[in-house]
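Okay, so here's the structure we're looking at.
Omission of a single protein chain aside, the complex is shown with its protein chains in their original locations.
When the chains are written out, they are named A, B and C in that same order, and each has its own residue count from 1.
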Amino acid sequence: MSKSRTEAFSDGVFAVAATLLVFSLGTPIVNSGLSRALINEWPSYAAYAISFLTIVVIWINHHVVVDAMDHIDRPFLFLNALLLLTVAFIPFPTGVLAHYLQAGHDQQIAAFAYGLTMSAMAFAFSLFSLYARRFLRTPMPFDWLGFSTGLLLFPLAMLLALVSFELSLAIYACVTLFYLVLPIVRERVMRSRN
Amino acid sequence: MSKSRTEAFSDGVFAVAATLLVFSLGTPIVNSGLSRALINEWPSYAAYAISFLTIVVIWINHHVVVDAMDHIDRPFLFLNALLLLTVAFIPFPTGVLAHYLQAGHDQQIAAFAYGLTMSAMAFAFSLFSLYARRFLRTPMPFDWLGFSTGLLLFPLAMLLALVSFELSLAIYACVTLFYLVLPIVRERVMRSRN
Amino acid sequence: MSKSRTEAFSDGVFAVAATLLVFSLGTPIVNSGLSRALINEWPSYAAYAISFLTIVVIWINHHVVVDAMDHIDRPFLFLNALLLLTVAFIPFPTGVLAHYLQAGHDQQIAAFAYGLTMSAMAFAFSLFSLYARRFLRTPMPFDWLGFSTGLLLFPLAMLLALVSFELSLAIYACVTLFYLVLPIVRERVMRSRN
Partner (left out) sequence: MSKSRTEAFSDGVFAVAATLLVFSLGTPIVNSGLSRALINEWPSYAAYAISFLTIVVIWINHHVVVDAMDHIDRPFLFLNALLLLTVAFIPFPTGVLAHYLQAGHDQQIAAFAYGLTMSAMAFAFSLFSLYARRFLRTPMPFDWLGFSTGLLLFPLAMLLALVSFELSLAIYACVTLFYLVLPIVRERVMRSRN
């Protein structure tokens, strides 16, 4: 099984999962006052954006890992399948979260379920990238900051959801932004050093 | 992160978003008179066609931009993610527009929401292509006509939607046709000059 | 715009459209007697299979055409977009057909709408492949049989639907089988000649 094949299939799952998120946004069926109905759906838009950008972040990191590898083996394919299983699952808790943020009840449970999926995904990605380090083409320093952020903050946000779902959602958004901004900052620092 | 990877993922999102538009067309459930029900859905078909061709246009321009680039960096990936986020969102306002054009009320708001998404997409594409100009392999004249058309006409059509949704939809259709026909005309002109 | 990009995007639309057909098969919600309900859905399975194989056939022919081309230009991209627009539309009339075959009324209209889409698709493919002949790498005999079959039989089946939807569906199935079997026969003949 070649690296390029694995990437093609994985890219497909990432792209489809990200694009399917749009179905967590249902057409609001009202007899009048569509503008208010559309504005009231704002938690759905936020959930859509956070999930979409999270999937993009995992996709980028997936490629960084696979690019650095010399070759792949069967246990790696197995761990990759587990990771994709959690990624393809994301539209489900996103839809649940979007629905219950609007419904105005059970938001804590919905945010907890969302965090559980995100934590499972972060855990699957950790296994995936730890195993991948066995096949590195060139030695690479271990990215402690990036590694532990998701593995600590997603479970933390999941638990906090039971106290305050607003705080929990803010952490999900911040983790995603952190992963988008961190490599930009690092690129800047590296370039200014050279 | 290589250019080809970014293109493969982006192609996936464009292709899936375009194909998901078909779900804005619901099977009409009637007890009799299916032909009339199908004909009455014509605004949905128009919305489907405009959104589909708009996504094709953005996809073509996305490739023209990335092809001209020497390499990409992390901020570019971030802007690309924002662009894809707006593209993958298009099935939502398309479904809303299709529903309310048939429902016969709140069409203005639906056309406004559609225009808001299109304007956001045009804005994201402008940021994306302006930033990309930093990494051009060979200097390229700036395409003022193509650049400003979407950036001006989509917001204009969005605002006009509050007055007349028919006029607004006509402009969306014209902008899409303009972007499909403009490069054909340019290709002709260039060929006739050589 | 390179050929490979166009093929990647087109492949995406073909693959997604084919896979989305599964949603024309709704989970039957019954209180008892699931086996009967599943068996009664057989027209949906037939519609799924015919549409799936038709999309595979168009995909194969799409590649045969693009492979034979030397290069592509902008009007070709436009015709390709029109073809993909009809292909991505197929899940809609397939769902309508599946629903009304089971509902037991309006089957003629549903089969007519299905034939209209298939005819539009055959027409778009004809334009696409006729235009493509301008850019052939090596001269190729014109495939009269394959060309006229879809262009004549799909509209014929569409019109016959108004008289007998069973006959109409039989023709759709036969055309698809014809396109799957014809190249196999030709390959055999060619090989036996060499």
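Everything below uses one rule, namely that a residue touches a chain if its C-beta (ideal position, glycine included) is under 8 Å from a C-beta of that chain, and two chains touch if they have at least 3 such contacts.
Quick caveat: nothing in here was measured; it's all calculated off a predicted structure.
The chain not shown here is touched by just one of A:I39, A:L77 or A:M140, and that residue is A:L77. In the complete complex, the hidden chain is touched by one of A:V30, A:A68, A:A88 or A:L156, namely A:A88. In the complete complex, the residue from C:G12, C:G115 or C:G150 that touches the missing chain is C:G12.
Of C:I60, C:A103, C:L151 or C:C174, it is C:I60 that touches the chain left out of the display. Looking at chain A, the residues touching the absent chain are 1-2, 5, 8-9, 11-13, 16-17, 20, 23, 73-75, 77-78, 81, 84-85, 88-89, 91-92, 95-96, 99-100, 105-106, 109-110, 112-113. On the side of chain C, the interface with the absent chain consists of residues 7-8, 11-12, 14-16, 18-23, 25, 27-35, 38, 48-49, 52-53, 56, 59-60, 63-64, 67, 180, 183-184, 187, using the contact rule stated above.
Convention: only the chains that are shown with their structure count from here on.
Most remote chain with respect to chain A, judged by CA-atom centres, is C. Overlaying chain B onto chain C using CA atoms gives a rotation of 90 degrees, to the nearest 5. Measuring from the averaged C-alpha position of chain A to that of chain C gives a distance of 36 Å.
Touching of two or more other chains is recorded for residues 16 of chain A.
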